[in-house]
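In what follows, a single structure is set out as structure tokens and then discussed.
Note that one protein chain is taken out, while the other chains of the complex remain in position.
Chain IDs A and B follow the sequence of writing; residue 1 opens each chain.
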Amino acid sequence: MKKFLCLVSVVLICVLSIVPAFATESKDYSHLKGTEINVYNWGEYISDGADDTLDVNALFEEETGIKVNYTTFDSNENMYNKLKSGGADYDIVIPSDYMIERLIAEELVQKIDFSNIPNYSNILDEYKNLYFDPNNEYSVPYNVGMVGVIYNTKVVEGEPDSWSLMWDEQYSGQIMNFNNPRDAFATAQWYAGLDINSTDGADWGKAYELLKAQKPLVQSYVMDEVYNKMESGEAAICAYYAGDFLSMYDNNPDLAFYYPKEGTNIFVDSICIPTSSQNKEAAELYINFLLREDVALANAEYICYATPNKTVINNDDYSFKGNEILYPTKEGMPVTNYFHHLDSQTQLMMTSLWDNLKIDGNENTGIYIGLISFCVVSLALVIFVKVRQKIRASYYD
Amino acid sequence: MKKAGLPSTIYVLLVFAFLYVPMLIVAVYSFNSSNSTGVFESFSLRWYTELFKDEETIKAFYNTIVLAITSAVTSTVIGTLAALGIDKMKKSWRRSGIMTITNIPMMNPEIVTGVSMMLLFVFIGSFLRINGVLGFWTLFIAHVTFSLPYVILNIMPKLEQINPNLAEAAQDLGCAPGKAIRKVVLPAIKPGIMSGFIMAFTLSLDDFIISYFVSGPKFQTLPIRIYSMTKKRVTPDMYALSTIIFVVILILLIFVNMNSLKGEQSNKKGAVK
Partner (left out) sequence: MNKKNLFRQKLCAAPHLVWSAIFIVVPLIMVAYYSFTNADGEFTLENIYRLSDYTDTFLRSLWYGIVATLICLVIAYPLAYIISQMKVKVQTTMMMLVMIPMWMNFLIRTYAWMNILEDSGIINKLLSLLGMEPVHMINTGGAVILGMVYNFLPYMILPIYTVLAKLDRSLIEAAQDLGAGKVRVFSKVVFPLSVSGVVSGITMVFVPSVSTFYISQKLGGGTFALIGDVIEMQFQVSNNFNFGAALSLVLMVLILICMAFMNKFSSSEDVGGGMVL
């Protein structure tokens, strides 16, 4: 019921805010009417009108007359491949921090004219001038999140507070780790007190040893299937994002969450304008729109991640207002670090270590025996058929 | 024709159970009231109502169908012609070379096909000075390309089955070669063409990796949409959509079947009279 009331109020706010929003707009954008922008975003990463939430893109189209072509991607790297190829022109992309670092370095995104984005003042100062965009020229923060450990209180005793839970032999077969090298290595690196952006092979070697030691305890390496497995109780311990924990908790109240005391990685997904943009002005209008209080509030409710928008954080209608998981207090705030873009040498090392992790310790003798016996049997069959043919042929002679 | 015996009926039922159990699970979770696809909370039609409100999904679904039909028809036509031609080639290195090349899209992991096609399209696009070349047509070309081997592989065995004298006999009796193919060969390989078409359609309907790389900002298919949800969670409205598709097709099939059976019966009655 509370949620419903909240949703109703969100809708009310948007309706009410349309008028003042237009009133405060200093510039005239009517000449953009009838143009299009191509938005490229993560899947399920915008309020789309489900459950009577605000349909952000529809509202934008209605207000400005600019058509939004909205498509989605599933990983930073896939988005990068597409953007780099130059085969498609996007006006808005929303990658994560380390990818933005790379995009800026490769000049795939362009500087934003912040004078067109008055709502930028809504962004918290702590999310301005981040390492990947030190002078705040290329990106506008959209969502923020941190990785933490999720566990099932029915299985795990006590109140864990360290990454060591994921290496606890007591819970062998109940632990899950990321099925993606960067995130999985980060869990080990934090646990061992190593730098997650290290370029030192020895550091990665240490993290690898930890993951290798963890492997016998691991039930599975997961990505999206983590939801089902945690909700159904198939597994009891995993590392995942805080916002996603909240959505799992809705379906399984036995789950609990903590930020490990050793520290954890934080991400910021920010809005950028690719160099290939054909309609920069409309793209800036869209960014400004996304930062508006009502829109940002609807998105924050829908996505469940922490927002860098202070008008939302302070909004009484925001259902996650003061939520200590999304917005830890000063005391609850863990040590954090961002992922940086790794150079290709380090990346090569990481992926081959990761492949080793997958190959190591697997029983392969069965496969060898199987393959060899298969070859022997089929060879024997071929010879048998050939010999029989010859014998048959000799009958006809 | 004789009726299938009990053991074979049981066997068919078992295989179909294997094929359809996951379908049942999908149908059940499409009625879940929560957004989980792992825990069933209670019955609700929430995701069906959500589905019909979700314009993006419906648009993506429409795109998917359009793409699947057009690419399947095209690859069936090209593939049938190709099979007819290849069949007449002697069993030599040339023939096996062509068959090998035909099979390559099947051999390559999808991501390799996807990325290399994307690069190719971008190259062609820059050559023709087209901005933002990726879109419907690139998707269409990619889908035709990876469906072709399946179509050809379905038709080749049927062609090998035909008695080569058949078409010749038709020609000896005064049929033009084109007509001989139309009147004699095509009817004989029809089941192969049909299954080739069904496979091409299915593959196109289900592909996401290749589609992901060759799609543009204005044309997104359903699998791309579903796959990109995996950053967060795949919502049960996709389950609802699958269930609807499934039920609609099933009803259509039953309807068609009933009609044809009825037709058959009345034919028989007519024959008795």
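By our rule, a residue touches a chain if its C-beta (ideal position, glycine included) is under 8 Å from a C-beta of that chain, and two chains touch if they have at least 3 such contacts.
Computed from a predicted model, the values in this text were never measured in an experiment.
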| item | value |
| --- | --- |
| Selected from A:36, A:51 or A:77 as touching the chain missing from the view | A:77 |
| Positions on chain B where the hidden chain makes contact | 1-2, 4, 8, 11-12, 15-16, 18-23, 25-26, 29, 37-38, 78-79, 81-82, 84-86, 88-89, 96, 98, 100-113, 115-117, 119-120, 141-142, 144-145, 148, 150, 152-154, 156-158, 160-161, 167-168, 171, 177, 181, 188, 191-192, 194-195, 198-199, 202, 205-206, 208, 222-223, 226-227, 230, 234, 238-239, 242, 245-246, 249-250, 253, 256-257, 260-261, 264 |
| Chain not shown, touching residues in chain A | 75, 77-78, 80-81, 179-182, 215, 218-223, 225, 228-229, 232-234, 344, 347-348, 350-352, 354-356, 358-359, 362, 364, 367-368, 370-371, 374, 378, 381-382, 385-386, 388-389, 392-393 |
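In this section, only the chains that are shown with their structure count from here on.
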| item | value |
| --- | --- |
| Rounded Å distance, chain A centre to chain B centre (Cα mean) | 32 |
| In the complex, chain A residues that touch chain B | 38-40, 42-45, 48-51, 58, 69-75, 78, 81-82, 85-90, 223-224, 227-229, 231-232, 234, 244, 247, 250-252, 276, 278, 303 |
| Residues of chain B that touch chain A when the two form their complex | 34-39, 41, 50, 53-56, 115, 118-119, 121-122, 125-126, 131-135, 138, 212-218, 220, 224-225, 227-235, 237 |
